[in-house]
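Quick notes on the structure that follows.
Complex shown without one protein chain; remaining protein chains in place.
Which chain is which? They are A, B and C, in the order written, and residues in each are numbered from 1.
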Amino acid sequence: MSETWMIAGGWMAAGLTIFLFSFLYRDNPFFKAAEHLYLGAGMGWWFQVYLFNIWKPKVWEPLLSGDFFVLIPAVLGLSLVTQFIPRISWISRYGFTFMMGYGAGLAIPATLSTDFMSQIAGAIQPFTALATMTPMMIFNSLVVAGGTICVLFYFFFSVEHKGAVKKISNIGIYFLMIYFGAAFGNTVMARFSLLYGRFDDLYTFSGANYFYASQILLIALVAYFILHSFLGGKKTEEEEPAH
Amino acid sequence: MTKNKIKALIILLLTAGPVLAVAGGKAAPGTIDGFTAVDMPYDAGASVLLKWPVGPSDSADASYVVYGSSLAEGGWRKGEEFVATAKTCKDINLPFWAWDSGEAQHALKVELNTLFGDIPPGTPLKFKAQLLRKGSVEAESPAVDAASKSNWFRLDRLNNLLFLLVMIVIFFWAVSHAKRKGLFIRRIAGLDAIDEAIGRATEMGKPIFYVPGIGTMSSISTIASAFILGEVSKKVAQYDSDIKIPHYDPIVMTVCKEIVKQSYLEAGRPDSYREDMNFFVSADQFSYAASVDGMISREKPAACFFMGYFMAESLLLAEVGAASGAIQIAGTDIESQLPFFFTACDYTLIGEELYAAGAYLSKEPMLVSALKVQDFGKLVVMASVSLGIVLVSLGTKLHWDFFVRVILNLFKAY
Amino acid sequence: MKFIKKQIPLAIVMVTGLLMVASYYIPHKYSVDYVELMNKWENIVSAFAFLLGLVSLFYSHYGKIKRKADGWGYSLFVYIGFLAMVVPAMMTDGRQMVDGQVTSLGWSFRYIYNALSSTMFAVLAFYIVSTAYRSFRIKSRQAFVLFVAAFVLILGKVPLGQMIWDSLLGWTGQGVADIIEWIMQVPAVAGKRGIMIGIAIGAIVTSLKIIFGIEKQYMGKD
Partner (left out) sequence: MKETLQKFFKMDRRWIFLVLAVVLFVPIMRPLGLPNKTISRDARNAFDYVDALKPGAFLLLSLDYDPSTRPELHPQAVAVIRHAFKKNLRIGVVTYIAGSTGLIEQIFETVPKDYGKVYGTDYVIFPYMANAAAVMTQMSSDFYGIYDKERNGKPVRDMPVMQGIKNYRDMALVVNITGTSILDWWVAFVGDKYNVPVVGGCTAISQPGYGPYLQTKQLKGLIGGMKGAAEYESLVKEPGKGTSGIDALNLAHLLVLALILTSNIILLIIKHL
């Protein structure tokens, strides 16, 4: 890839990024265009990946070499599309039921083993090393086991929650809250990481080797907003964008 | 083919080398008695089980080597080599009902693919073992015939199968039972607020937003959401309030249209039902969230329901609802989104509460019986964990090793 | 007709499902062969499921353009974006690199799709700060516990936060990183495990309902 292409790429990427961010200020045509471009580009990328990784090597080529067995899954797969034609949409059931049956059948024993039995074992197992455990470790293992039971009480719907049951299930809620708190804290970090990634790219494109793509595009967009609000841009009904 | 032959020849030379050298030495090697080679049980036929008694001369400075040979190729291939004190029956990871894990026998599982490459089950094979000390062969077993075979049952997974069977039995029992008479479900806090929310909407003359999220009809939370919608819209019809249901998935929309229509019919107000109560917004996550946000901040509804499958858009939705001053009731089983709902909404149904809410409101026998099976499963877990901890602690304290093993094996996945 | 429309699909789901369940307990070669065949088919069928999304996106935007609905011009960009990926893919036979050189397909990925897709999600960072300000309400004791856990994690995950903790609470002898580890390994495990077990049983029950044809909402109406 020549350098010209790389610079063009930098401008393209910086522009699309800034257009999408511009929505934070206000809805505008650049954002809308970029957003629709995103939908199309995503589909386009997936389409070519499916085409060159699956449809061609796993369906088309075997067919050409006379392996007509692949017609069965291909037809089942194509049947899904009939969903869009109400009169014959029942045909799509053949594909769906196959997928659902496969998925459900695969999941049942595996879920039982991984998320049910192994989790019971995980609560009990630590106590086999009772002799070598420190008091803190015993405490922690008891908290894990006891907390799990309290949470399960909270999700137990067959008895009314009052008296002792209510107390236990209330403790359960606090375990859930700590878990959600951890999830919240981590989500903050995750979202910031993504933003950091974009800013980092914008910073790269703001260099002289990209002819200051980020700055120029940003200034251009700001200029658009200023001009737009001066020249007949209708005042939006609300102070804040609808979003 | 020729390549394989050459490989076999090289291996033959390599393995024959030391054997010849030893044979040329002074002491003739002793024999390892009781060496057996049988098919490895409970597998598809890709491995063979070698067993021989632990001998008095097994010590850390000696090692065992096993050899395998296929009749088609002839010649010995060298398999695993390990310290003579290692690899007894105890090291084979099988439960007590399927395996005797004494330490009196060496046991080694030979993966045929590693040793011979791709060979079908049933191929006649030969195996032998040697005891090496300081580079020389101290003892050797006679060559033993063996063939692997495809087995019909994973006895080691019996515990899993039993759990499953119990669950299926309970499930069908609950299904047939639920049809006969109603089963009890406890009160769910967030649901009491529904009446309040709808009442408020009627007073204020403002609409209610019911957002079913971005799931498809195959996700449990969306199904639960659809049932809750049925009850909510029934109440809306009774109070003569207005409800708006923006959609992400066209199929969910068709299902919801039917449900709302039915509710209005049941409430005796089919005339108030409008087709445009359910409307399609967008099949893109963020466009959907942005449009719904726009509607909420424009129309300032009296109440917002967010029930179903939500991903990153949850925080966009909940925030706008909170800012517009609506009563917000949320429910989802996506844990990473629950914190946002919990902090921004007035009531939040957490995980399974959402499923239970569907059952609680609709009294649909299928949903109620499923809930009963789930409760039964939880009861099993609570009992097993508490009992298990007591028994295992006791067993460990008193050194009842087999007893502890029995309990652990029961819940171990193989 | 009901037989073809309903019974056969329900039979398909039951037979494939039960055989898949059985294959977990049956190690025999026949069982392996069956599962292998199903794996290959399933992989191909799922690949066609992608067409559902494609058709519905194209259809809805085609409708907008045809009706000249509000903002129909933007819908054209959906097609432009699609072509911006597919045309280079056709020219390069789906390869992003040839002889160490990035092709036009690789370029499209790097500078168009990558920029768009990652920015879409990066925008969420802004909303999370505004949510933190405008709707994070410590309104009950439960919400307070949630807040404390979140506070410790947000603070302790970055070096500056750790320094602040050490200078303010260093006297306790507990580093914030240790506390985070404890939260993640003890109470959070209990909370998650409770949810997990409940969801697992729920999933098994739902799967059973699907296999036995009790749950069939995914099939749509007649």
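Quick note on the criterion: a residue touches a chain if its C-beta (ideal position, glycine included) is under 8 Å from a C-beta of that chain, and two chains touch if they have at least 3 such contacts.
These numbers were taken from a predicted model, which means no experiment stands behind them.
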Touch list for the missing chain, restricted to displayed chains, reads A, B, C
Of C:79, C:109 or C:212, the residue in touch with the unshown chain: C:109
If the hidden chain were put back, which residues of subunit C would touch it? 24, 32, 35-36, 38-40, 42-47, 49-50, 95-97, 100, 102, 106, 109-110, 113-115, 117-118, 120-121, 125-126, 128-130, 132-134, 136-138, 147, 151, 154-155, 157-164, 175, 177, 180-181, 184-185, 188-189, 192-193, 196
If the hidden chain were put back, which residues of subunit A would touch it? 24-25, 42, 45-46, 49-50, 52-54, 57, 102-103, 106-107, 110-111, 113-115, 118-119, 121-122, 125, 144, 179, 182-183, 186-190, 192-200, 203, 239-240
Against the hidden chain, subunit B presents residues 44, 46, 93, 111, 113-114, 118, 335-336, 413
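As a convention for this text, only the chains that are shown with their structure count from here on.
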Testing understanding: with touching defined as stated, what is the shape of the graph linking the protein chains, line, ring, star, complete or other? complete
What chain lies farthest away from subunit B once each centre is taken as the mean of the Cα atoms? A
I'd like the Å distance between the centres of subunit A and subunit C, where a centre is the mean of that chain's Cα atoms. 4
With centres defined as the mean C-alpha position, give me the subunit B-subunit C separation in Å. 17
When centres are defined as mean Cα positions, the distance from subunit A to subunit B in whole Å is 21
Could you list the positions in subunit A whose residues touch two or more of the other chains? 35, 39, 83, 100, 108-109, 112, 114, 116, 119, 123, 145, 148-149, 152, 155, 176-177, 179-181, 184, 187
Pull out every residue in subunit C that's touching 2 or more other chains. 21, 24-25, 53, 56-57, 120-121, 123-124, 128, 142-143, 146-147, 150, 192, 195, 197-199, 201, 203-204, 206, 208, 218, 220
In their shared complex, subunit C is touched by residues of subunit B numbered 42-45, 121, 150-154, 157, 160-161, 164, 167-168, 171, 175, 216-218, 220, 223, 226, 250-251, 254-255, 258, 283, 286, 312, 315-316, 318-319, 322-323, 333, 335, 339-340, 342-344, 351-352, 355, 366, 370, 373-374, 377-378, 381
What does subunit B use to touch subunit A in their complex? 157, 159-160, 163-164, 167, 183-188, 218, 251, 284, 286-287, 290, 293-294, 297-298, 316, 320, 335-336, 338-340, 342-343, 350-353, 356, 360, 371-372, 375, 377-379, 381-382, 384-386, 388-389, 392-393, 396-397, 404, 407-408, 411-413
Under the definition above, what is the set of subunit A residues touching subunit C in their complex? 1, 5, 8-10, 12-14, 16-17, 20-21, 23-24, 29, 32-55, 58-59, 70, 72-74, 76-78, 80-81, 83-84, 89-90, 92-112, 114-116, 119, 122-123, 140, 143-152, 154-155, 172-182, 184-189, 191-192, 194-195, 197-198, 201
